[in-house]
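For this depiction, one protein chain was excluded, whereas all remaining protein chains were kept in their positions.
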Amino acid sequence: MITLQEYLSVGALLFTVGLLIVLFRQNAISILMGIELMLNAANINFVAFSNALGGLTGQVLAIFVVVAAAAEAAVAIAIIVLLYQNLGTVDVEKARNLNG
Amino acid sequence: MFLLRYIVLPPLIALLANLLLGRWWGRKTTATLACGSVLLSFLVSLRDSYYLYMITLPETRVASDVMFTWLSIGRFEIPVEFVLDPLSGAMCLIITGVGFLIHLYSVGYMWHDPGFRRFFVYLNLFIVFMLLLVLADNLLLLFVGWEGVGLCSYLLIGFWHADMKNASAGKKAFVVNRIGDLGFLIGLLLVFAAFNTLSVSEMQEIISDAIARHLPLPLAPLAATVICLCLFVGACGKSAQIPLYVWLPDAMAGPTPVSALIHAATMVTAGVYMIARLHFLYAFSPFASGVVAVVGAATAIYAAIIGLAQNDIKKVLAYSTVSQLGYMFLAVGVGAYTFGIFHLATHAFFKALLFLGSGSVIHALSGEQDLRKMGGLCRRLPVTFWTFLAGTLAIAGVWPLAGFFSKDEILIAARLAETPLISGRALFAVGLSAAFLTAFYMGRLFVMAFLGPCRVEADKQHHIHESPWTMTVPLIVLALLSAVGGAAGVYHHSFARWLSPLYGAPDAAPPAVEHFVMAASLAVAFGGLALSFLFYLQAPTLPDRLARTAGWLYRWVAEKFYVDELYEWIVVRPVYYVGVAGQAFDKHVVDRAVNWTGGGLKGAGFLLSFFQSGNVGTYAIWFLIGVSILLHVMR
Amino acid sequence: MSHLLPDILFYVFSALSVAGAVLVLVNRNPMTCAMSLVVSVLSLAILYLLLSAHFLAVAQMIVYAGAIVVLFIFVIMLLNLTDEELGRFRFSLFKTIGAFVAVATLLAVAPDIRVSIPAPAAGDAGAPAGYGSTKAVGKLLFGEFLLPFELTSILILSAMVAGVVLAKRELQPKKTHSLVDWLLGFFRT
Partner (left out) sequence: MISITAADLSGISPALHLAVAGIAIMLLDALWPMRSKLLSVWITLAALGCSLTTSLHRLTAGVDVTLFNGAVRMDGYAHAFSAIICLASTLAVLSAPKYLRLRGVHLAEYYALLLFSVCGMVLFAAAEELIMLFLALETLSIPVYCLVGFTRTNVYSTEASMKYFVIGAFATGFLVYGIALLYGAAGSGYLVDLRAGAARAPGLFYAGMTLLLVGFLFKIGAVPFNMWTPDAYEGAPTPVTTFMAEAVKAAPFGGMIKVLFVGFGFDAAVGLWQPALVVIAVLTMTVGNLTALVQTDVKRMMGYSSIAHSGYILVGILAASKLQSADALAAVLYYLFVYVLMNAGAFGILILFSHKDKDTNAVEDLTGLARERPWAAALMAVYMLSLTGLPPLAGFFGKFYIFSYAVKAGYVPLVIIAILNSVVSAYYYLKVIVAMYFRGPEDTGRAAVFHYEGYSVFLLAMLWFTAWGILYYGIHSEPQLALARLAASSLFATAP
C-alpha cells in the first residue's frame, strides 16, 4: 500500500539530490537544474498532502510553484548568458572577484 | 518668570546665522555675533539665577520650561524640558561666563586662521550642547548634550586637520569616549528599567516618596551599585579618569582656546556634574561612591606624577587638568558634592586662565610649545606673566587665592570621609601628596616659561609680543576671578548655602581637623613651589655663584659638586624617573590596551572576511550548515 | 492484480525520477544532464497522475519538457560549451563535510517528521469524480486563489522583461530625439 510517507520520501530524496547538485556542480546550468529539482521535490509534497487531506489546494499551490520555477529559469538563463559573455565561462566558482 | 529657553537659544541662532549667512559678512560680524550671543546667554542665566535666588523658600528653588514634547515611548513621554536649580544655575553661569571670555579670547587668537567662521560655529555649537547637558531634566536629553559636546570636541580637536598627520589622537579620543558612552547608555537603560522614567526630578520624587511612605525602594542596593558604576564609567570617559584618561593629553592637538573651554573648564567636568546631579542614586550605594572616590584620588596623584616629566606646556596643563578632575571626583565620591562643584568652578577659572595664558605664550612664540625653548618671558609678556602668576598660585593652593579654599575643603572632606573601601586618612594623604606635586610642577612650568634666561630660538626672538586686547582682557578677568573667586565662595559659606537646597547645609568640621588640614595644605603648596623655584631657578645658577664666592677653596668646590650630586641623585632623578615611569606606563600599557582592543576586533574582522571567499559554492555550504543547525535546534 | 498496478507504477517511476536526478548530479555532459532532468520530471508527472492530479501532470509535462528544459538545451547549444568549460564534479574537503552534515541532519530529522505524519484516512475511498481535473483546479484558481493567480502574471511579465533586458544586444533605440523628448528637455534634471 502506497501511503503519504512513500511520496514524501521520494520528495525528500529528490530534494537531497537537488541540494547535492547545487553544492557539487560548478556549472551554472547544472546548478539551475538542481534548483528545479528542489522545487519539484516540494511539489510532490504538495500534491501528496493535497491528496491525503482531500482537497485541491495543494495541487493549486504546486501549479504556482511550477510557474515560479519557470520564471526563475527564464531570468537564470539570461544571467548565465551574461556570465558567459562577460567572464567567458559558466563555472560559477571562477567568478570570485567580489570577496573579502 | 524664567526665560530658560533663552539661555540656550542665542548661541544656537548665532551659529545658524554664521553657518548659513556667514560667508556674506566679515570676521567682525561673525565674531560679534558669536561672542555677543554667549554674553546674552550669560546675562539671561544671571538674571534667571537671581530670580531663583529671590525665591524665599530654598527648597522650592526650581524652575522649569517645557519647550515641546520630544518623543514618547509607550505611554511615557519625554519632553524637551529645561530645569534650572541652583546646581544647573551655577553650571550655566560658569559655562556662559567662562565661555564668553574664551570666545572673546579666540577672536584674537584665531583672527588670522582661514577657518575663523567654522571655528566659531563649532564653538557656539559646543556651548549649545553644553547648556543642553546641564539644563536637561531628562537623562536622555542630557545624553544628547553629552554626545553633542563629544562631537564638538572631536571636531575641534581635528580643527587643524593638516596638523593631524596621524589621526590616531582623534581616533583614540573617539574610541575611549565610546567605551564611556557604552557604560552610560547601559546605565541609562537600567535606570529606565528600574524607574520607568528617565526624568531626574521624577526619579527623585519616586525615591523620596518611597522613603516618606516607608515603601520598598524601586531599587535594590546591588542594582543601585550597578547603575552607579555604569554611569561612572561614562563619567570616566568624558572626564578623563583612570583608565579612560588617555585621550585628554592627545586632545591638546586642537587650538588652545578649545583646550581651555572644552578640555579644561567645561566639557570634561560633565562627569562630575552628572554624578552631582544624580547624587541621590549614589547615596544608595556607598560602594559605588567609594569607587568614585578611590578612582578620583588615584587619578589625582597619577596624573600629577606624569605631569612632572612633561616638557610640552600644554601637556603639563592637560595632565594637571586630569589630576584636578580627580580631586573633583574624590570630593563627590566622599559625598562632598558642594565642594566638588566648588572646585569645579574655581578650576574653571584658573585652568581656563592657565590655558589661555599658555596660548598667549604660544601665540607670542609663533607656535612654540616646548618649555625648554622658553624662559625669561616675564619682561616681554607682562600681562600674561602677572595673570599666569595668579593662576599658578591659585592652582597651587596659596592663600587667599581660589584654589586654596576649594582644595582645602575637599581635603577636609576626604579626611573625615568614611567609605567602605578605604579610610579617609589614606584619601587625605593621597590628596595632600597630589597637592604637593601640583604645586611643584606648576612652579616648574612657571619658572621654565617666564623666569630664568631666555632660551627662545633666535629666529623667534624678535617678534615676541604681547597679545591684543581681546586676548588680554579675558586673562585679566579670569585672573581676578581666580584671585577672589574662592574667597567669595567661602565668605559666609555663600556657595554652600546656594547649593544647600540640593545637598543640605554642610556640616562644620571639627576645628582641629580644619586647622591641621589648612596648615598642611598651605605647607605643601609653599613647599612645592619653593622646591621648584629652587631646582629650576636657583639650581642652574647655584653652582656658578658658589664658585664665585668661594672659588679659592677646593673643598668648597668639592662640596659644591657634592650638593649638585645630592640634588641630582636624591631629588631630581627620582622625581624625573617616577615621571618617566608614569609616562612609560601611559604609553606602553594604557595606549597598548586601547590599541590591542581595536587590533583584536580588527583581527576578528579579517578572520571573518576570510570566510567570505567569493566562491558561491562555499556560500551555499555555509547556508546549508546553518539550515542543518537550525533544523536540529528547532525540533 | 489491478490494485497492485498503482504500487508498481509508483515504484517504477519514483525510481526513475530519483535516478534521473542522480544522473544530473553525476553526469558531465550538460546535454545528458538535461535529458536526465526530462526523465526525472516526466516521471514525476506520472506520480502526479497516480495522485489524481491530472491537470498538474499535464502542466508539468508542458512546462518542464516543453519550456524549461528546451530553454536549457537552447542555451547549452547557444553557448556551445566545451567539456573543459563545464568544469568537473569537484570535491573538496569543505564541501564534502558540508554535504555530510546536511545529509546527516536530514537523516536525523527524518524520523521526527515520519512519526508525525498524520495517518491517512481509513478506507481509501479513492478520489471523488472530477478531483484534480482542469475544471476543478480552474475553479479554485479563479476563486480562492484569484489574487495569487493574477500576481503570477506580474511575475511572469517581470521575468520576461528581466530576461530580455539582460540578454538583449542593443539597448538604446536608434531613433533620435522625439518631440516629447524635446519638450521634456526643458525640465532636464
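Some points to look at:
Just so it is clear, A, B and C label the chains in written order, and each chain counts residues from 1 on its own.
Just so we're on the same page, a contact is a pair of C-beta atoms (placed from the backbone, for glycine too) under 8 Å apart; a residue touches a chain by one contact, two chains touch by 3 or more.
Note that the structure is predicted; figures quoted are calculated from it, not measured.
Shown chains touched by the undisplayed chain in the intact complex: A, B, C. In the complete complex, the residue from B:A505, B:A523, B:V589 or B:A604 that touches the missing chain is B:A604. Residues 109, 111-118, 139, 142-148, 151-152, 154-155, 157-159, 161-166, 171-173, 175-178, 180-181, 184-185, 187-189 of chain C touch the missing chain (whole complex, contact as defined above). Looking at chain B, the residues touching the absent chain are 68-74, 140, 143-144, 147-148, 151, 155, 158, 161-162, 164-165, 167, 170-171, 174-175, 178-179, 181-182, 185-186, 189-190, 192-193, 598, 601-602, 604-606, 608-609, 611-612, 614, 616, 618-620, 622-623, 625-627, 630-631, 633-635. Hidden from this view is one chain, which touches chain A at 8, 11, 15, 18-19, 22, 28, 31-32, 35, 38-39, 41-43, 45-46, 48-49, 52-53, 57-58, 60-61, 64-65, 68, 71-72, 75-76, 78-80, 82-83, 85-87, 92, 95-100.
Keep this in mind: only the chains that are shown with their structure count from here on.
Listing every chain that touches chain A and chain C alike gives B. Chain centres here are Cα averages; for chain A and chain B they lie 65 Å apart. Centre-to-centre separation of chain B and chain C, using mean CA positions: 69 Å. Multi-chain contact residues of chain A, defined as those touching 2 or more other chains: 19, 23, 26, 93. Within chain C, residues 95, 98-99, 102, 106 each touch two or more of the remaining chains. The touching residues of chain A, counted against chain B in their complex, run 19, 22-23, 26, 92-93, 95-100.
Per the touch definition, chain B reaches chain C in the complex via residues 617-618, 621-622, 624-625, 627-628, 631-632, 635. Residue ranges of chain C in contact with chain A, taken from their complex: 6-7, 10, 14, 17-18, 21-22, 24-25, 30, 33-34, 37, 40-41, 44, 47-48, 50-53, 55-56, 59-60, 63-64, 67-68, 71-72, 75-76, 78-79, 81, 85-91, 95, 98-99, 102-103, 106, 110, 113-114, 117-118, 120-121, 127, 131-132, 136-137, 140-141, 144-145, 148-149, 152, 155-156, 158-160, 162-167.
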